[in-house]
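Below is the structure I would like to discuss, written out as structure tokens.
On to chain A.
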Amino acid sequence: MVNPVLLLAVPMGLAFTVPVIERITGRVSRWVPVAAMLFNLVLCVRLIPAVLEGPVIVQLGGFVPPFGINLYVGPLGLFFAGLIALAGLVISVYSLTYIRTGPLARYHMLYILLLVGATGVALTGDLFNLFVFFEILCISSYALVAYNGDRAGLESSVKYLIQGSVGSSMLLVGIGMLYGIFGTLNMADIARSVGMVDQGVLFVPLIFMLGGLGVEAAIFPMNAWLPDAHSSAPSSISAVLSGIAIEVGLYAVARMVFTVFGISDLFLFLAFLGVLTLLIGEMCAFAQSNIKRMLAYSSIGQIGLILFALAVASGVTVTGGLFQFVNHTFSKGLLFLSAGYLIYRSGSMEISSLQGMGRRMPLTSLAFTVGSFSLVGLPPFAGFPGKFLIVRGALERGGTVIVVLTGLVLLCTILEGAYFFRVVQALYFREGISGGSGERAPAAAAVAMILLMMLILALGAYPQFAETFLRSAASDLMGAVEHVGSVL
Partner candidate 1 sequence: MTKMIWYVLSPLIALVVGILLMGLSRKLLARIHWRVGPPILQPVIDLIRFLSQKSASHGFLFDSGLILSLAGSLVLTLFLPLGQYTPMSGSGGLLVILYVMLLGPLGIAFSSGGAANPYASIGISRKLMLAMGYELPLLLIVLTVMTGYRTISIVEVVRIQQAQGWAIATFPLLLSALAYILILPAILGMRPFEVVGAAQEISSGPVVEFGGPHLALSTLQHALTTYIGLSLFVNLMLGGGSNPVFFLLKMLVVFVLCLCVHAVFPRFRVDQAIRYLWRWPALVAMAGLVLTVLMGG
Partner candidate 2 sequence: MRVLLSLAVVAVLAAGIVTVLRDVPFGGNSSRLGSHFVENGREDTGAANIVTSVVLGYRGFDTLGEVTVLFVAAVGLGALLVAGEKNAPRKLEKASMVLTTGSRFLFPLILLFGAYIFIHGHLTPGGGFQGGAIIASGYLLVYLGSRDRRLGKNWAASIETGGGLTFVLLGLAGLTAAGHWFLSNFLPLGVPGQLLSAGIIPIIYVAIGLKVGVELTGVIDSLMGGTE
């Protein structure tokens, strides 16, 4: 059996080698992320059978939890690792040609480390380790957002940094408090002893951690950095940030709420928060004329939707939420990737300047269309099964509040449809404005986009493929007791 720690160690090691590779030959460095992510992907696939039998616990340094740090590679963690690897692979292929200026080697290093950070967050079973990986994720994304070095990039990056640092400080305070209360940092260990402590005391650290992670997860009041950062970063980075970074943040929130604290009292509030996030995100996106900003706000909306799905906390909705994770990664990734070249071509991010692109860049426009249809949740694309599961589960669970919230969720879908279809129409059905460069999407980008499109279609047509796995991932997320049992 292969050891899951390789998922982290190998890309990290590869990233460390890039400075030297860059010194020797400049052109190889851009293939390093591809290699790293390909490796991870293969590894994830090979790990699937083992993980489905039971979670794999990696005791780092050979110390028994809770004394050492452990990785908890359950279906959920593996799901995220695989998702990150897959999306990371596709986007790194896209970056091969998309990123052409600036310190390229550094871009690729940071890119790998961002993904390593995300993978680490998904796999770790230790609170402080989670914090460290979060910081890897955050700091590399600060740097990548500002990669282009333009006004917008820097401004958004600085704002992101300040908010992100405040967030991680809050997280650290929360972790410190938990350590003070429990004397341990292991998630399973804390989960085991949560019941023995006065619940009132636990609330404050929980809120601190929720606030801190919420910044990364872009939950409503903490998400002000997102539209700036996602819209100003290079498109490939926007794709990663939207498709992976915030989702990992949300995963961490879910881990806290479900596994570590195991409190069900807060679920209704979280569902409400999710719908609020969804509402705010979609409404802001609706009012945008800048395409990347629109996509960024739409990410907020999707995060809200997933938070809602997770907070309803029935098996079906959590599965649906996880499905929506996949869909969002692929679709939003596809949208950002195609938007990247559309923007290159038109020279502007205004939606009005994208008019008539359908004729000039057929493949890229098609990719954008598929992405938006999928995100809105139209069959036969990948967005539909997720949305269907969420609605089905929420209605099955019942309760007036949940049903009303479900209604709101669907209203937001309509709003979402309205602004996405507007862009699709602009691409195909409005008279084009000539101008901009005559550039077509190069082969690497085309490969990436076609790959994502095929994934979206395949998942939409045959959701069973993912659903079986996601169902065990969902029970992994919700089964705190099993988690504790398997770690300790």
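Couple of notes before you dig in:
Rule of thumb we're sticking to: contacts are C-beta pairs under 8 Å (C-beta built on N, C-alpha and C of every residue); 3 or more make two chains touch, one makes a residue touch a chain; residues count from 1.
If you want to know what made the cut, all candidates are chains of the complex that A comes from, given by their letters.
Note that the structure is a prediction, hence the values are computed from the model and not measured.
Every candidate listed (1 or 2) is part of this complex; the one in touch with chain A, counting any copy, is 2. Residues 3, 5-6, 9, 12-13, 15-20, 22-23, 58-63, 66-69, 102-103, 106-107, 109-110, 113, 116-117, 120, 126, 128-129, 132-133, 135-136, 139-140, 142-144, 146-149, 177, 179-181, 183-185, 197-198, 200-201, 204-205, 207 of chain A are the ones touching candidate 2 in the complex.
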